[in-house]
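Remarks on the structure that follows.
Note that this complex is displayed minus one protein chain, with the remaining chains in position.
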Amino acid sequence: MSENQKNTNSANIAILGASGYTGIEAIRLLVNNKNYNIVDLTADSNAGISISEIYPHLGGINLPNLKKIEDINFSNIDAVISCLPHGKTQKILSSLPKNIKICDLSADFRFKDIESYEKVYSKKHEAIEIQKDVIYGLTEINREKIKKSRFIANPGCYPTSALLPLLPLINDNIVKEGNIIIDSKSGVSGAGRTLKNNLLYGEVSEGFSAYGLISHRHRPEIQNQIIDFGSTIHKVLFTPHLLPIKRGILSTIYFSMNDQASIDDVINCLKNKYSDEQFVKYSESLPSTHDVRGTNLCKMKAFFDKSTDQVIIISVIDNLLKGATGQAIQNLNLMLGFNETDGLLNFPMFP
Amino acid sequence: MSENQKNTNSANIAILGASGYTGIEAIRLLVNNKNYNIVDLTADSNAGISISEIYPHLGGINLPNLKKIEDINFSNIDAVISCLPHGKTQKILSSLPKNIKICDLSADFRFKDIESYEKVYSKKHEAIEIQKDVIYGLTEINREKIKKSRFIANPGCYPTSALLPLLPLINDNIVKEGNIIIDSKSGVSGAGRTLKNNLLYGEVSEGFSAYGLISHRHRPEIQNQIIDFGSTIHKVLFTPHLLPIKRGILSTIYFSMNDQASIDDVINCLKNKYSDEQFVKYSESLPSTHDVRGTNLCKMKAFFDKSTDQVIIISVIDNLLKGATGQAIQNLNLMLGFNETDGLLNFPMFP
Amino acid sequence: MSENQKNTNSANIAILGASGYTGIEAIRLLVNNKNYNIVDLTADSNAGISISEIYPHLGGINLPNLKKIEDINFSNIDAVISCLPHGKTQKILSSLPKNIKICDLSADFRFKDIESYEKVYSKKHEAIEIQKDVIYGLTEINREKIKKSRFIANPGCYPTSALLPLLPLINDNIVKEGNIIIDSKSGVSGAGRTLKNNLLYGEVSEGFSAYGLISHRHRPEIQNQIIDFGSTIHKVLFTPHLLPIKRGILSTIYFSMNDQASIDDVINCLKNKYSDEQFVKYSESLPSTHDVRGTNLCKMKAFFDKSTDQVIIISVIDNLLKGATGQAIQNLNLMLGFNETDGLLNFPMFP
Partner (left out) sequence: MSENQKNTNSANIAILGASGYTGIEAIRLLVNNKNYNIVDLTADSNAGISISEIYPHLGGINLPNLKKIEDINFSNIDAVISCLPHGKTQKILSSLPKNIKICDLSADFRFKDIESYEKVYSKKHEAIEIQKDVIYGLTEINREKIKKSRFIANPGCYPTSALLPLLPLINDNIVKEGNIIIDSKSGVSGAGRTLKNNLLYGEVSEGFSAYGLISHRHRPEIQNQIIDFGSTIHKVLFTPHLLPIKRGILSTIYFSMNDQASIDDVINCLKNKYSDEQFVKYSESLPSTHDVRGTNLCKMKAFFDKSTDQVIIISVIDNLLKGATGQAIQNLNLMLGFNETDGLLNFPMFP
């Protein structure tokens, strides 16, 4: 199947860690994408075989076999999307030729604050010299920097769902000093293709639970981004929950407003910030994960509770798209000079 | 099928509104229950037929046909469990012979504060004289009153999940004046057997959304119970969400502690309060809805987040059991002098 | 969102019955499709409002409001896709201007044999004069006729899954005279957006059942197509089952081979027939509904059981795409002279 002619200036791309969920999402989005040629797919433990032996639904597509990273000829590569797990990318990515554009989906380069990274991930940072040039790829916030960057740390899924509504409100001085509570619920694909009892169908279906209370690694990621963004007065409390769905994150966010601010200010701030955006929308209806499933969209809506003086924001994304591979390709499009939305404009399939 | 001999002092019971989900749950729990004889089942629009014509899984059980309420001979009845919808029970239940023990699962008698009821349900209260004798059937909180009562307003499902952890902590003066945030997630059976597009399989499965923000009717129920319990300094914010599961509620509750209190006080308060209870447990593991599915259990666990000074409590119930019919039978057992736990002791089926 | 420039010769299309599941699937596939301009959307009972009021996930798209069919100006229309229910289309569609290309997703025009139609659907045929010019839109079987046709009866979902493997084998005289057993399993969207208890999440999830045994209306559709195709010696037995999934049909087909035929003949016949097709594939792996979900694909694979001398074929489609709207657009592309695959080439999203 190939619908589109490739662009004359299409980029040769290598997908590192192609056999995980974010990796096959990259294949799906790039294979018919006129801007990209998939030149290399890596999966160290499955080197030599076709991706379709692992994922039959990818059968019949013309794709290179899986190989080891060390067997890639990087002189032929324009861009890399790295879907490798945390803790594996710093050495590899920092050694690539400097002309290659890189988008890394792991957490390895997300922390400007090296100490904080090392504490959260219990691991020495192995590419500190590279870190300072890395841009955190929250596209709608850092677009201009991303365009000029060659190395993007793609945001975590939960942080994307929380930061897109929060940062403009913090920027406009609407959020009161103090606590921000982020009660998030994610589908199981957020855990990747991991063989654990608690991810088996028999143990997920028809159940619901919280996990990682207090200590989840995305809490410091959110907190650090808020600090990097300029605020030291907001403290984040983050509670993730595991939904019996495959994809989707819904974050319910609670905070108090500064005395002079009103809920209209909240709504206007978000509407203004995102009115021209293709992927981030202030929603007229109460956003459901259905509204963004299979898309690169983030939708959000704000409410005010008079009796407790709290703002409540509901924010939804597809964790594998705006929360991972979709935003990565949005970033690569910018870095490579393509239209930002190329290959990412589609509507949710429903039902 | 009949496993148990009936008790010599078994009670004749009528199930009003037997064809809804809470009604068939009552049938399931009572049909083999040695304490009860199911004498009448009502379902006005289906009067005359067998319940098994509506629910094939109830075929082959010896049960009376459905009838209209007006066709019940109440002189033969010792107890009534009313599974009728809100707004329909005040007239009917207030007219029953005074010797009959009543447990009403609707919201019609849950508000001591008549004005508040009428505002929340947009409806004149039609049995004010009865209201003052009604006990709110949160068993572990009001057990002694329930034993002596003849009329129980069975608590709502969300309120049960929230009040069981909160009331002992409020009682012990641990919860700081101010806001309590209750972020709740419920399975679809909470909405009953209702023909709405948003409850169709095709529109629930693989999705997640919030609903009833700010305005859900269980928020004033929780708030009023906290007031009835003696506190006027705590304000409740309640956000319900619809889970793609059939049964189960998980509430994530956030609050600040009074200055002199510690997380150990929270934990000890809950452990002490519930150490002798059969159905309410302080959990050693992080509670999942799986841990209570199909049972009358409530399990809870508390956490403390230093950076935001917040207590987080996770509380789980099965909305149709401890959140509805299970607690109703627990209450009827008490009112009728049976063992409180009769017919309710079972473990979750897993997977 | 609009990714593609429209073609200069793009067709103005009206979607009749746009508010059902096949209707919104047509919107999804056509809105960014360079070949089509969505000019009219109809939904009689919702005329006047935006489709996004019914389906929030369609919010923010530039679409005409819903209207009544009688309010369409058909002089402006090149093509119609009719997603109206059975029994409603014969009068409407037969009265349209003769220059308009029509693809009807209902069963109203699927039977060449008027008597058979009237018996199966208990209804007088109201457009007999039109019927004789209608082509049954099983694309890979009737492609050349479809190209020249102006009126397509789009096949039923179950028949598509069964006929695509069976007709080539019947054509090659491989299937022995006698019974063909088709044991089919379908997701709930096959029933449309219908408010019935047995389609509620609470009553579908975690269960499985057969339905419509012996009498399902798709059995005569399959039987009649086999007859129209030239065979009177094969009798079809069809058993549909309801899967707790949203989309997907898997049909397990059992038959005996003629004495001179072997399983290799079965496999070669199917491989040869479909080797050049974009949407119908003989699969190397055992086909799962996951392999076709969200696509216009049909995948099939054949097996032979020596001890019973039976061939078993597994065939999978997405009931809303190759089984409905996808095949409809494939047909319209042919009728209107566009590339057959335009707007239909994508891979399944997994997980």
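Note that the chains take the letters A, B and C in the order they are written out, and that residue 1 is the start of every chain.
Note that a residue touches a chain if its C-beta (ideal position, glycine included) is under 8 Å from a C-beta of that chain, and two chains touch if they have at least 3 such contacts.
All values derive from a computational prediction rather than experimental measurement.
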Chains on display which the left-out chain touches in the complete complex: A, B, C
Touching the absent chain when the full complex is considered, from A:25, A:78, A:108 or A:206: A:206
Residue in contact with the excluded chain [from B:9, B:215 or B:346]: B:346
Among C:155, C:248 or C:343, residue touching the chain not depicted: C:248
Given B:106, B:252, B:283 or B:308, the one touching the chain that is not displayed: B:283
Sites on chain C contacted by the missing partner chain, in the whole complex: 179, 181, 183, 185, 187, 200, 202-203, 205-211, 213-214, 235-237, 239, 241, 243-248, 250, 252, 254, 286-290, 293, 303-305, 307-310, 312, 314, 350-351
Contacts of chain B with the absent chain, listed as residue ranges: 1-3, 21, 24, 28, 31-32, 52, 55-61, 189, 205-206, 246-247, 278, 281, 283-288, 290-291, 294, 341-342, 345-351
Residues in chain A touching the chain absent from view: 21, 188-189, 193, 195-197, 199-206, 244-246
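Everything below uses one rule, namely that only the chains that are shown with their structure count from here on.
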Chain whose Cα centroid lies at the greatest distance from that of chain A: B
Between chain B and chain C, centroid-to-centroid distance (C-alpha), Å: 46
Distance between the centres, which are taken as Cα means, of chain B and chain A, whole angstrom: 40
Euclidean distance of C-alpha centroids - chain A vs chain C, Å: 36
Residues of chain B engaged with two or more neighbouring chains: 200, 202-203, 205-206, 244-246
